[in-house]
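Contents: one structure, followed by commentary.
Here the complex is missing one protein chain, while the rest keep their positions.
Going by the order they are written in, the chains are A, B and C; count residues from 1 in each one.
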């Protein structure tokens, strides 16, 4: 177990370094962007004197490294800084955006896992037969459809033509849970691609696992089929699926901008999009930290689960 | 009691066909409780197919005719459970689940009639009893482990425990001793005997005749899907009727003896104060001094995990993490293969245990063999191919096979090709790491003959044989014995084999002899 | 049999978009005069697009960039990922392996959303920029997958045997390890190409990619979607072509891999 603990410690250290690298990279990229917050704020009235005044008000006339250093010092004290554009704390931005994002991610995940695994196992069980072909083809086709196209299609049919569901979550911004119907379409769109990739992965793993000697052995000794599938074969098909799941969660938390825009859900993706457009560097940086940490933690979690599932594979940092 | 009720399983006129080719044909077999029935034969003789037929399992796409009958607790008609201990027990243990997982599932139906509250504890008790019947101590802790945390022997016993828990009246054991050293083998034999003593019928599939002799009551000799001879083990050994049986037994007995002691003069290869470590920490091998003379054959003997493979890999430059020196003609060899020059590479060659894994599956064997001459001796492509072809032929691999890819060759054929590949370097020292383990008797004999020939014919070729098998060690001029990483004894083969000094060598010798003698208690 | 049928199906699905993409530009003449945007009729049998051009002509012209960009991006991603993966799989030098793989981990930890947003704003938009960006996003993942496959091959005794034979690193890396990873690579390439096509086709959202009014299926889908209710063909036709292209690609790869597998299974005695 101490091996595992040192592995986790090493990975966390590495994750911290990764996050720092991400922040530096993001800072460099935002500096490389054409225009700054002042120019973005000036918009279609780029009066040079006004831009200069805004720049001074935002402290943008200080050199880049000084601003970065100042921001980093704040971060060490747990202060993510304040927005250039509004002067509000970055932490508020993130906290506000995180709620809807988390809600969507949770709901999607809650449906993704049973559907993805269920379809995968179903297809693997009927490998080569009609059900398998059907599941495989449909998931393949859906996988190829861009989200926005699917979103537009679903809204047009289910919300506008049939009026079964509200087309957007407009105006529910703060209280999405109170309007569950508004969440159906976004979650459907979010589910579409992950379900396909997950079920394909699970199918592949299950096909191998079901054909393995240990599955045959369990069957030989009279263990019922469902039990063989779910308790003996599935754990072996799980490791790649868990990695995929981690990446899906990462994506769900760090950027589902199409869905947010299409259904007017004010999550983190929207915050990021606006911050980049406004060149609101502290907000972008704050999000980079949050996203970086999330990614590191999720990957670590996935690796630990995978390690637990495939104990043979040595722990590799 | 009549014969019919007596047998717990029976096969009649079994014929299994794949794509019109019969892989088992007309096999009859009766399995009696408490008796060990052995199916003997080379690989591909149909042993495993027959054994699996008892389990009601056939290869995919097979056409099956004939009858397979299993009896549950003496009642005719209903099929009784049959246990299976495969050659590689690890393969049937689920790598992602704890040992307890399948055992619990097997026990579950047996406690179904009980009230819910008692089921769990009763099932656990059944599992524990099965484990102790399979001679697995400390069962509670064991149940929480994953298969990869168990030793090979423990894995085998866990699989056996599964069969016992199932209440199997017949257990099919497929090559349970292949690739094991003498001590392990004898333990497996004891174990199976104990199982048989419980009144369970055992069907032993093996090409290891020592083990068959030690265990079996009845023996069926198979060849190309047919049973060529059957009968009680004693009769078969003393008076084999079929020519094939005789050949099998002869291969087993005739062990070529190495030539006279040639170890004199300056050693070709010398090891000084070698300490090898794994993971930069754990020392796994310590060899203060070991020398190999020109034309000499040295056998390094030890059980699995004794460090003999590490020693070989150090010599070959495949294991870098070691201290001490390895001298070739008095000059130190670089530790890493990368640092060794062409001449040094050519001088020390290594043949791998798993020949299939050591070949590139995408290219023809001949081409791969020839590369050695091209790379290490700068030979022309053309000349190299000719030489490779000749060498392969000399080692008994026909031209036609040489042009195929590794996937289309058998294990024995590939091992010959691997030897040829190493020989094309014109090495001074050839290290053979367990090259015969995992091969059936006939094939193994062939390889050993090739090795014996090498020792004889090439004056300046020295051989290092890494083996757990004293049979193979008999080929050598000198024997070094390794136990848990320590070099415990070395000396002329004759002397070590006849009057071993170290207690470990003694016990190794004794078990081997006991197995060979087929002593039965 | 079913494999062959799937092959045929894949071929059938992919052939329409592929032929249109590759031969389309040869089949069309000079652009005619513009009509009002999003109208049907008037000699435009698929109607007009968002700036009043003939949709059919745009469809004929618009495949090449999508296909070429997607292929180039996939190739580019592997061009970087494969050498890095092979080197790190074969090197015994720990720090070199770290040096090769860690930067990719960092890239992996940058949320791709952020990366795309920022790089899209920094890079001049254009097919080259798009291919580069899409390749960049794909490199870490591709490298990891190839690394895993190559690592497995590199751990086999065959590599040591090749070393014993004095083979050059190059030959071991490419001739053996690379070759062994090929199957995984092919399987990955099928999925990746779908992903890349998807990325390329949705990159129009970002304003990266080809010029905003370029004849390009992906751009067409995005730019014409405002007219979905008035003139659906301008969206539906290119969208279907893209879906057909990706689905067909995957069916083909699936079938090819399956064939490969059965071949192998059949050969083993």
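Some observations on this one:
The rule is short, and it goes like this: a contact is a pair of C-beta atoms (placed from the backbone, for glycine too) under 8 Å apart; a residue touches a chain by one contact, two chains touch by 3 or more.
Quick note on the criterion: contacts and distances are computed from a predicted model.
The listed options are "Sodium:proton antiporter", "ABC transporter substrate-binding protein", "Hydrogenase 4 subunit B" or "NADH-quinone oxidoreductase subunit L", and the UniProt record of the chain not shown names that protein "ABC transporter substrate-binding protein". For the chain that is not shown, the touched chains among those present are A, C, taking the whole complex. For the options A:81, A:97 or A:292, the residue in contact with the chain missing from this view is A:97.
Among C:47, C:166 or C:227, the one in contact with the hidden chain is C:227. Considering the whole complex, the residue from A:49, A:130 or A:178 that touches the absent chain is A:49. Residues of chain C that touch the chain left out of the display are 31, 33-38, 50-52, 111-113, 116-117, 121, 124-125, 137-138, 141, 192, 195, 198-199, 202-207, 211-213, 222, 225-227, 229-230. Listed for chain A, the residues touching the missing chain in the whole complex are 33-35, 39-51, 53-54, 57, 83, 85-86, 88, 92-93, 96-97, 147-148, 152, 155, 159-160, 163, 166-168, 170-171, 173-174, 193-194, 247-248, 250-251, 254-258, 261-264, 266, 269-271, 273-280.
Everything below uses one rule, namely that only the chains that are shown with their structure count from here on.
Taken pairwise by the contact criterion, the protein chains are fully connected, each one touching every other.
The pair of chains sharing the greatest count of C-beta contacts is A-C. The centroid of the Cα atoms in chain B and the matching centroid in chain C are 48 Å apart. If you average the Cα atoms of chain A and of chain C, the two centres end up 22 Å apart. Those residues of chain C that touch chain A in the shared complex are 2, 102, 105-106, 108-114, 117-119, 121-122, 191, 194, 197-198, 201-202, 205, 221-222, 225, 228, 235, 239, 242-243, 246-247, 250-251, 254. Residues 44, 316, 318, 320, 336-338, 342, 345-346, 349-350, 352, 354, 357-362, 371-372, 375-376, 407-408, 410, 418, 421-422, 425 of chain B are the ones that touch chain C when the two sit in their complex.
Across the complex, chain B is touched by residues 92, 156-158, 160-167, 175-176, 179-180, 264, 267-269 of chain C.
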